[in-house]
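Step one of this worksheet: look at the structure below.
Note that this complex is displayed minus one protein chain, with the remaining chains in position.
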Amino acid sequence: MPTSPNASATVRFRDPQIEMAHGAGGKATRRLIEGLVAPVLGGPLLDSLGDAALLQLDGASLAFTADSFVVRPLRFPGGSIGDLAVNGTVNDLAVGGAKPTTLVLTLILEAGLSTETLEIELRAIASAASRAGVAIVGGDTKVVEHGKADGMYITTAGIGIADRRVRCAPSTVRPGDRILLSGPIGDHGITILLARGEIDLESDLCSDTRSVYPMVHALIASVGDAVHWMRDPTRGGVASALNELAADARVGVVLAEDRIPVREEVRGACELLGLEPLHIANEGQFLAVIAAERADEALEAVRAVPGGEAAVIIGEVRDQPVRTVLAASAYGSSRVVDMLVGDPLPRIC
Amino acid sequence: MKFVDEFRDPKLIRQAAQEIQRLAKKDRHYRFMEVCGGHTHAIYRFALQDVLPENIELVHGPGCPVCVLPMGRVDDGLSLANDRNVILTAFGDMMRVPGRTGSPLEHKARGADIRMVYSPLDALKLARENPSREVVFFAIGFETTAPSTALTLRTAKQMGLKNFSVFCNHVTIIPAIRAILDSPDMRVEAFIGPGHVSTVIGCRAYEFICRDYGKPLVTSGFEPLDVLQSIVMILRQLDEGTARVENQYARVVPWEGNRPALKAMAEVFELRPFFEWRGLGFISQSALRIRDTYAEFDAERRFSMPGIRVTDPKAAQCGEVLKGVLKPHQCKLFGRECTPEHPVGALMVSSEGACAAYFNYAMRKSDAVAV
Partner (left out) sequence: MCLAIPGRIVEFVAGEPHLAVVEVAKVRRRVNIDLLREDGLAIDDWVLIHVGFAMSKIGVAEADEQMRLLAMLGEDQQAMDELIGYRFE
C-alpha cells in the first residue's frame, strides 16, 4: 500500500557530514537510517530496517529489495563485484522469506575502465544469476569521470515470491529460540582486506560469496513457521546482525563462544590484526532464529544441503539482558558483543 | 593456534580460578594494577573478572599509548596532512582518535591523504614507491614498538631516503609506573607487569618497585592463563610477605631484555626532558625524540607544527581513572557525554582504554545484574 511520508517523524540525525562509518553496517549506519532516511521517506521502511520489504500487490505477496555494491578490488579470490551483486540481492530476498526470481541492475562505470574487465564482470553476473536461478530483466548504465566509482559500482533491485510457509518478524522471536548459523564467518571480509594488498598478509582464503537460498529453502520446507527471524550478516558481521535482532525484538542473545565456526586462516588474520571475527563481513552465510523444539530438525535440514554441512547452532535467545548480545566462554565467563561503530580497524596495541 | 590455544584451555582456566579463590584471603580487599592497555583489553575480552573472587579488584593502568597522547599532538600530526604533498601514515589505533577538527579518518574523508599501515616498514615502502611525495609516519607506542621505529629509521638512513620522516610520540613505561606509585591517592598493592614491553626492556627494570615501594610485580603474558597465573604468583608473594619481580611470561620475556632492540633505540632516540601525558600531566624523561644524527628524518624538525596545547574539560576524570582511584562508570561523563562514538577524554578514545573497554565489553552486563 502506498504511504505518504510521516509528517510528524522528526529527523534526529545530527552529524554534519557523511563519513565512511555511516556505510559500515554498524551503529553509525543504523543512526543514519533510523534518524534521517526512515523519518523522511517514512512508512514501511521503518519496519524493514533489515533486508527485503514484503508487499501485498493485487493479491500477490512479493518481496522487494534493493542493494548496492562498492568493493575494492573488483576481483578477489572466490569472486568479484558481479558475484556479490547477484548473490547479495538474492540473499536479501531469501532471508526475507522469499524465492528470488528477478533482478534489475545498474552499472556505474568509471571512464577508463577496460572493456575486458567489464565483460568479465558481466559474465560473472550472468553466471551467478544462472546458478541462483534468477532472471535479469533490465537495468541501466552510466559512466562517470575517471577518479570516481573505483572502477565500477553496481546497484540492484530484486523481486521474489513470498513463501507463505514462513512469517519472519521480530515480534515472533521468543526467549528459548535457538540461533542457527550456516557456516564459518569472516571469510569474505578478511579476503577483501588481504586482497587490497595494504597489509601484506598471504593466505589461501576465498570470499564465501554464494546464494544461501538452497539452504534457506530447505530450512523453510522442513520447519516452516518455526523460523522466526533471518538475516544475512554482511557488513558489520554476525555481531551487528544479532544486535539488530536484540534491539528489534527487545530480547537478549547469548552465544556459545566455542561453537562459533571460524576458519583457521580467518582466526590467524584476526589475531594478528586485532580484529574480532564477529564483526567481519560475510557474503554467503545466514542466521536464523528457530523455535527451540524444531531446532535440531532445522539444523539437519540445512546440513543436508550441499554447502550447508558446517551449519551449527551458536546460541539462543533469552529475555535478559535485553537489547544485548553476550558471548559466553567455556570457562563460565561472558562478555558483551557490541555493534561496531564503523569499519573494523586493525590495531597494534 | 600453537602457543595461544593451550593458554586458553577452559579446564585449566577453571583450575587456576579455583586456586585464586583458595589463595585470596576472605577478609582482604586486593587491588592489583595491570599496567598495559593490552592486558586491560585481554581482561575484558576474556571476561576474566567474572572468574575472579569479588575481593580482587583489577585497576587499569596508564599503559595505553593512544590514550595518553595529548590532543595537541594529534592536531600536530594532522596538520602535516594539510600539505597536499604529504602522505601521513599511522597505525589503525590512531585513525579514530579525535583531534580538535576531527579524527584522522574524518580528515581522510575530507580529502587528506592519510593511510593506515600495519608496520612502520609499510610507511618506508610507501616512501620508496612515491619519491615525489613526503611520507610521514605517526609513531606511537611504548618500548614494545619503539625498536621497530628505530630499525625503520636506521634502514631509511642506510637507503639515503630523502622523503621519509617520523613524527615521534613514543613514551616509556617506567616513569608512568613511578608517577602512579608516587601519587598520594594510590592504593595498588601489586602489579601485573607489561609482558611485551618487557621483551625489550627485560625484568630488571622493575626491581625498584619492589625494593623502594615494597610491591610485587609479575611480568605477565596476555592469554587468560597467563593473567590468572600471574595473579596466583602475586597472591603467593603477598602471603609470604615478599616483594620481588617474577617472570610469568618466561617463554617470551628474556630477563635481560633484547640487546639489539635497546641498541637500536639508543642509536636513534634520546629522552625528552619532559612530555605531557594526557590525564597524568607532565612527566620528566618519559618520552623519546629523534637524535640530531637522524634530524633529517624527524618530522618535528622537517615541518612546522602548531604545537598548541589542548586541555581536557575539567569534568573528564581521566587522571583519576588512570591512577585507579575511580572506576570508569564513576566518572560523571561516562556513558553520557563521553562514549566510544564521541569520546571526550583519553580513556574512551582507544578500544583498550579503560573506559572504552568497560563500555564495549562489560557495561550492559552489570546493567542486567542491576535489573
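Labels A and B are assigned to the chains in the order they are written; within every chain, residues are numbered from 1.
Assume a residue touches a chain if its C-beta (ideal position, glycine included) is under 8 Å from a C-beta of that chain, and two chains touch if they have at least 3 such contacts.
Given the structure is predicted, the values throughout are model-derived calculations rather than measurements.
For the chain left out of this panel, the touching residue among B:181, B:252, B:271 or B:310 is B:252. Within the full complex, the residue among B:33, B:47 or B:64 touching the omitted chain is B:64. Touch with the chain omitted from the figure is made, among A:140, A:258 or A:271, by A:271.
Screening B:197, B:268 or B:331 for touch with the missing chain picks out B:197. Here the missing chain is touched by one residue of B:102, B:147 or B:343, and it is B:147.
Where chain A meets the chain that is not shown, the touching residues are 200-205, 264-265, 267-269, 271-272, 274, 347-349. Although one chain is not drawn, its touching partners on chain B can still be listed: residues 1-4, 6, 12, 15-16, 18-19, 22, 36-39, 41, 63-65, 91, 118-122, 141-142, 144-145, 147-148, 151, 194-197, 199-200, 222, 225, 229, 232, 248, 250-254, 258-261, 264, 352.
To be clear about the criterion, only the chains that are shown with their structure count from here on.
Rounded to whole angstrom, the centroid-to-centroid distance between chain A and chain B, based on C-alpha atoms, equals 35 Å. Of all the residues in chain B, the ones that touch chain A in their complex are 1, 4, 10-11, 13-14, 17, 37-38, 41, 44-51, 64-66, 91-93, 95-96, 105-106, 108-110, 115-119, 122, 141, 145, 224, 340-341, 350-352, 360-365, 367-368, 371. Residues of chain A that touch chain B in their complex: 17, 19-21, 27-28, 198-200, 252, 258, 264, 267-268, 271, 273-274, 320-324, 326, 329-336, 338, 341-342, 345-349.
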